[in-house]
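In what follows, a structure is listed as C-alpha cells, so that the remarks can point back to it.
Removed: one protein chain of the complex. Kept in place: all other protein chains.
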Amino acid sequence: MITPATAVFIPFLGAILVVAAGNRASRLRNHSLVATGCVNLAVLIVIALDRGSHAEAQVLLETLPGLRIAFHVEPLGLIFALTAGLLWPVTSMYAIGYMEACRDEHRTRFHALFCVAVGSAMGVAFAENLFTLFLFYEILTFSTWPLVTHNRTPEAVSAGRVYLGVLLTTSVLMFLLAVVVVGNFGDTLSFRPGGVLGSLGPSATTVLLLLFVFGIGKAAVMPFHRWLPNAMVAPAPVSALLHAVAVVKAGVFSILKISVYTFGFDSLESVLRHELIMWIPAVTILLASTIAMKQDDIKARLAYSTVSQLSYIVLGALLANQLAMVGSTLHITMHAFGKITLFFCAGAIMVFANKKYVSEMNGLGRAMPWTFGAFLVASLSICGLPPTGGLWSKWYLAMGTLERGQMGLLAVLMVSSLLNLYYLTAIPFRAFFLGGDVDRGFLENRASMVAALVTTAAISVLLFFFASDLAGLVTEIKT
Amino acid sequence: MINVVADVGLLCLLLTVALAIVCTRSPLSLVLLSGIYSIALCTLFVILDAVDVAFTEAAVGAGISAILFFAVIRPEDEPVTAFSWPSSRAILLGLGVGVLLLAGTLDMPMYGDHLAPAHQHLALRFLGQSFEEIGIPNVVTSVLASYRGYDTLGEVVVIFTAGVAVLILQPDNKKGPAKPGDRDRFAPELMGNPVLKTVLLRMIPLVVLFGLYVQFHGDYGPGGGFQAGVILGAGVITYGLLSSATRLKRIISDKWVTLGMALGVLVYGLVGVAGLFLGANFLDYSVLGPTQTAGQHLGILLIELGVGLTVSCTMVSLYYCFKQGES
Amino acid sequence: MDSLIPALENHLPILQVIVPLLIAPFCMILGSRRLARGIMVLTAGIMLAITLGLASLTLQQPVITYDLGGWAAPWGIEYRVDMLTVFILFTINLVHMLASVFCLGRQDGNLGTAARPAFYTAWLLCIAGLNGMVVTNDAFNVFVFLEISSLATYTLISCGREPLALLSAFRYLVAGAVGATFILLSIGLLYMQTGTLNISDLSRVIAERGSDRTIILALAFFIIGVGVKCAVFPLHDWLPNAYRFAPDSVTVLLSGTATKVALYVLIRFLHDLFGADFGFAEMPLDMVLVVTAIFGLLLVPFIALRESNLKRMFAWSSVAQVSYIVMGIGLGTRLGIEAALLHLFNHAIVKTAIFMAVGIIIARTGTARIRHLGGMAHRHRFASCIMLFGGLSLIGLPGTVGFVSKWVLVTAVVDKGWWWLAIPILAGSLASAAYVWRIVEIMWTKPAVLKPEAPAARLHWVEWLPLSVLAGLALWFGLNASLITGLASSAALGLLNPGG
Partner (left out) sequence: MSFPGLLNYWVALILLVCGLIIVMDSRNLVKKLVGLGIFQSAVFLVFITLGKKSDGSAPILDASVSVYSNPLPHVLILTAIVVGVATTAVGLALVARIRRAYGTIDEDEIDDRPEVEPEIVP
C-alpha cells in the first residue's frame, strides 16, 4: 500500500534502522541509510505517477474534531517532496564520506536525526491541513537543533540557541496564532484550492498574511533571517540538505502552499496595501545579496545567498498569479539543486583543502577541477543563466511581476541576479584564474563526495531541458 | 440582659488579649496569653449557649494546646525586648482588609435574631425531630454522631493524622545521645514539690473517673468522646509529668498507644461498615438494633468509644513524642 | 455472592473514600514497612478499580447520589458522583496508582525505623482526603477532608532529606491553615444566609433569595482560601519550596493530585454552589481570574528561568501551568471548563512523569542543581528523554498533550470573544520554552560536571514501568485526544446543564 503517509514514515523508519545498527555495525548503518533513501525515492515516484488517486485526504489520526493528522498529494507538495527525496540519497552518500573524513564520533545520532528531518520535510510536503503542516514544521525545527549544535563547541551551542530562539519565537507567536485564527474564523484548516478564508475581511486577511509571512521563520524573510547564517556552524551535509533544501524550502513551501490553498489568489488580491507587502521580500532579496557580497567565509556567503533566493519564492507566492506560482515552485527545485551543489563544493573544499575563506581559494581550481567545475555550473543556475534550470524559474517569476505590472519588482529581480553573478562566479574564477603558480597536486580523493556534487550539478543542467514538465504539473492546480 | 453585658465584656477582654499577643515577643508570655484568650473564649461560648463547644475549647485551648506549647518553647527563646509594634505594612494591610470586610457584614442578621435564615432550614428538623429519630436529648451529640456522623469520622481521622504526623516527626533517638531526666523545663521545682505530687497523684483516678463520665454521659449533657478522650489523656499525662515519661512508658508502651490510636479509627469505621453489611448505607446505625432508636443508641455509643480511644491515645502519643524531642 | 455485587455497586461512592481511609490505620497497626508498601500499592489498585466502576455507572446514570448514615440530603451528608467527579477521580487515582508504584523504588525520606510504616499511613490518608473532597456534595465535609489531606501532606513533605524540608512544610502548614480557615469562614457565611450546607441545596437557596453582601464576602473568602490551595499565582508562595524539599515520591504524588483537587473544588463551588450567574454575570469573576492567570503565566516562567534547582524549576512551572487552568475556569463557559479539565488532566500526567524522571536522576547523582546536569542526558537516557518529552508538552508543541489543551483553551477564549487572550497564552508557551530549553541545552550539550557514579545503576521496573505508562498516555492523548476530550466535554456539559 503506497500512500503519502508511506513516504513520510520511511525516513522515520530509516532513523530507527540507523539507531539499531549503531556505530558498531557502521557498514550496515551506511547501507541502510542509502537504501532507505532509494526506497523513499521509488515510493515518491510511484506516488507521482499515480497522483490522481491520492488527491483525497488520507486521515491518520483525529487529534481533536477538526484537528486531523492527514496527508494528501497535490502538485506543489509533490514537487517539493520529489526534490527533497531525490537529493536525500545523494546527500546521504556525501554525508557518509564527509563524516568519515571528519572522524566524527556521533555519526549514528547524526544520521538518525538527518532521517527524522527528511521525514518531517516529507510531512510538510504532503500535509493536508495547517495542523499537520505545523506539527511537522516543529518536528523539523527540533530535530535539526542537535544537528546545528552537533560539534558541541560553545559557538555551536550559542548558534543553536539563536536558531531555536528565532524559529520557535516566530512559529509560536505568529505562525501558531495565524493557524488559530484560520481554525476559528476560516472555513477549515484543510488546504482547498481557491482558499478557505471567504468570510474574512480585508484587514484581517492582511494581518493574517503578515503573520504567516513573518511567522514562518524558516523562510528567513528579514528581519527573521539571523538563524540561517548562524546555522552554518553545522557540518557541511547539514548545511547542504537541511539549510539549502529541507528546512528552508519547508518554510517557503509552507508560505507558497498557504497562499495558494489557504488564502487563494482572490483573497490575496483583496489584501490592503498589497504592493507594499510585496516589497517585504523584495527588500530582503536586495539586502541579503548585498550582505552576501561582503562575506569572506564561503558558507556565510552561501547562507546569505540562500536568504536572498528564498525571498524570490516568497515574492512569487505574494504576487498571486499563476505564472508567479509556477516560477516559485520551479525555483524551489532549481535553487535546491544549485545550492546543494554549492554547499557540497564548500564542504569538499573544507575537507580536501581545509579552506573556508573565499580569499584563500586562489589557484585551487587545478587541484580540485570537478569541485570548482560543479561550483561554476551551480552558480550559473542560481543566477538564472542557460544552460541551467535556474533560467526557467526566474523567467516565470519575471513574467509574474510583469503580469501584475510591478516594474520595480522586475528591476529588483534583475539587479539581484547581477549581484549573484558577481559574488558566486567570483569563487571559481579565483580558483581557476588567480594565483595559479602553486602546484598542490590532486586533492579530490573521496569518490563518494565528488560523485555527489557532480551528480547534483548535472541534474541542474538536465533541469534546463525538463522544466516544462514540472511547469505543466503545477498548472494542474485549479486556482 | 446579663448575657449581653457578659458578652460585651468578654469581647473586650478578647480584644485586649489579642492586641497584647500582637505586640508580645516573649514565647512564654504568648503561651500564657493564649491560655487566657482560650478561657475567655470558652466563657463566651457558654454565654452563647454552645456548651459542648465551650467544653472542647477549655480542654483544647487552655489544656492540650498549652501543654504542647510548653513542650516546645525554651527559656533561651526569650527575646531581650519583650514587646514590639507590628510593622506598619502589616497594620495597613490589616486595616484595609478589615474595612472591606466591615462592608460585608452589614447584611448579616442581628445577634440572637430568631428569624435568621440559619435557624430555619436544617436546624428546625434537628431540634424538632431528633428526639424521635435518635432518641437522645443532647441535640449536638445527635447531629455530631448521627446526622453528620461522617464529618465526625473525618474529625477522628484528622486527630489520627496528627498523631501519625507527630510520630513521623519525632526525632530518631539513635542519632543523638539521650540526656537523663525528662522533667518539665519550665516548672521543674513545681513538679518536684512533694505536696503537689501527692495531691495530684491522688487526683488522677478522679480525673479518669470524670473522663469516663463525660464519655458515657455525652448523650444527655455536654461532652462526648472527644472531650472525654482529652480528659483521660490528660490524666495519664499528669502521671507522666509527676513521675517520668519513662516510667509511664513501662505501663503503657508507645506501641500500645499507637495501636489504640489506629484502633479507635477502625472501631468508628467498622461500625459504619457494619451498616453496609446489614443492607443499609455507610454509618447508618438504625439497622444495628431492633428498633431505630436502639440502633442509633448502640451506634453512637460505639463510635463515641472509638473517638475517645483515638483522642486519648493520640494525646498520650503527642506527649511521648514531644518528650522525646526534649531529650 | 450474587447479591453482594449489586450491593457493592450501590456503595461505590463511599468505598472510594473509606477503603484508603480505613486501610491507613490498619497499615499502622501492622507496623511492617514491607507490608505497608504492598498494601499501599494494592489499595491504589483497588481505588482505581472503584473509579472505573463509578465511571461505568455514570455512563448509565448521569448523577449518582449516596446518603451517608441513611439521612436524606440536606440533613445528612451526601455523596454525589457525576461525570466531572469521575473525571477528576480518574485523574488523581491514576496518578496515585503510578506514583505509589514509583514510591516502591524510593527511600522513604529521612525517617527512623519506627516511623516508616507511618509514612505509608500518611500517604494513604492524603489520597483518601483528596478523594473525599472530590466525591462529597457537602460544603463542610469538603473542609474536613481538605484538612485530612493537608495534614498528611505537611507530614509527607517534612520527610524530605534536607532540613529545609521542615521549614517548607511549616510554611505550607501556615499558608494552608490560613487558606482552609478562609474556606471555613466562607462556609459559615453561606450557612448564615441560607441555613444549609449541602452544595445543591445551597445553590437552590441562593438562587431563590438572591445574593447580598454576605454572599459576596463568602465568595471572596472562598476564592482566596482555595486559591492558596491551588497555588494560583499571587498565592503560590508555599509551592516551590514544598515541592523541592519533599521526598521525590511525594513530589510526584502531590504535583498530580493535590492542586488538581483544589482546582476541582474551585470549579465545583463556582458553578454548583454560587452559580455561574452570580459569579460570572453579577460579579466580575471572569475578569479577576483571567487577569491573575495572565500575570501567572507570563511572569512565572521568568522566575523558573533563573532557578538553580531542577526540582524547584519544575515546581515553578507548575505554578505557571495552574494559571492556564485558572484561565479556563475564569472564562466560565463550557469550552473554558473543558479546556481547564483537559489541561488539568494533561498537566497531571506530564508533570508526574517529569518529577519521576527528575527523581530518578536525583537518586543516581545525589544533586538537583541545574549546573551539575551537564552531560546527564548521555548517562541517563531514558529519564532525560522523558523529561524532554514532558518539557515539549509544557511548551505545548503539536503532537503532545499540552498542545491539545492549549488549543482547546485558545478556541475557548475565541469563542467567548476574548480572542486577544490568545496572545498571552502563546507568549506563555514561548516563555516556558525558554526554561525547558535551558535544561535541555545543559543536559545534552554541556560537558559533564560530575564524576560518573560508580556502578551504573540500572533502572528498576518500578521506575521505568510507571514512567512508560505516563509517557505512553501523554503521547497517545497528544495524537488522539478524542477520548479524553469527549470525557472533559461531557463533564463540562454535565456541570453547566445538570438536567440534560
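Per-chain numbering from 1; labels A, B and C assigned in written order.
Basically, contacts are C-beta pairs under 8 Å (C-beta built on N, C-alpha and C of every residue); 3 or more make two chains touch, one makes a residue touch a chain.
Since the structure is predicted, the reported quantities are computational estimates derived from the model, not experimental observations.
Engineer: Need the list of shown chains touched by the one chain that isn't shown.
Structural biologist: Checking the complete complex, the chain left out touches B, C.
Engineer: Of the residues B:D151, B:D254, B:D284 or B:E304, I need the one that contacts the missing chain.
Structural biologist: Residue touching the chain left out of view: B:D151.
Engineer: Identify the residues of subunit C touching the omitted chain, counting contacts across the whole complex.
Structural biologist: 140, 143-144, 147, 151, 154-155, 158, 162-164, 166-167, 169-170, 173-174, 177-178, 180-181, 184-185, 187-189, 191-192, 197, 366-367, 369, 372, 449-451
Engineer: Even though one chain is hidden, which residues of subunit B still touch it in the full complex?
Structural biologist: Touching the chain left out of view, subunit B contributes residues 4, 7-8, 11, 14-15, 18-19, 21-22, 25, 27, 30-31, 34, 37-38, 41, 44-45, 48-53, 56-57, 60-61, 64-65, 68-69, 71-74, 77, 86-87, 90-91, 93-95, 97-98, 101-102, 105-106, 108-114, 116, 118-119, 122-123, 126-127, 130-131, 137-140, 143-144, 148, 151-152, 154-155, 158-159, 161-162, 165-166, 169-171, 176, 220-222, 226, 318, 321-322, 325.
Keep this in mind: only the chains that are shown with their structure count from here on.
Engineer: Starting at subunit A, what is the smallest number of hops through touching chains needed to reach subunit B?
Structural biologist: When the steps are counted carefully, the minimum from subunit A to subunit B is 2.
Engineer: Highest contact-pair count belongs to which two chains?
Structural biologist: B-C
Engineer: Between subunit A and subunit B, what is the gap in Å from one C-alpha centre to the other?
Structural biologist: One centre to the other, that is 75 Å.
Engineer: Taking the mean of the CA coordinates per chain, how far is subunit B from subunit C in Å?
Structural biologist: Taking the average C-alpha coordinate of subunit B and of subunit C, the gap between them is 31 Å.
Engineer: Can you list the residues of subunit B that touch 2 or more other chains?
Structural biologist: none
Engineer: Going by the contact rule at the top, pick out the subunit A residues touching subunit C in the complex.
Structural biologist: Residue positions touching the partner: 61-65, 67, 69, 131, 134-135, 138-139, 142, 146, 149, 152, 156-157, 160-161, 164, 168-169, 172-173, 176-177, 180, 183-184.
Engineer: Once bound in the complex, which stretches of subunit C touch subunit B?
Structural biologist: 7, 11, 14, 18, 21-22, 24-26, 28-29, 31, 66-71, 74-77, 111-115, 118-119, 121-122, 125, 128, 132, 140-141, 144-145, 147-148, 151-152, 154-155, 158-159, 191-197, 201, 205, 209, 212-214, 216-217, 220
Engineer: In the complex, go through subunit B and note every residue touching subunit C.
Structural biologist: Subunit B residues touching subunit C: 101, 103-109, 116-123, 125-126, 146-151, 153-155, 157-158, 160-162, 164-165, 167-172, 174, 255, 258-259, 261-263, 265-266, 269-270, 272-273, 275-276, 279-286.
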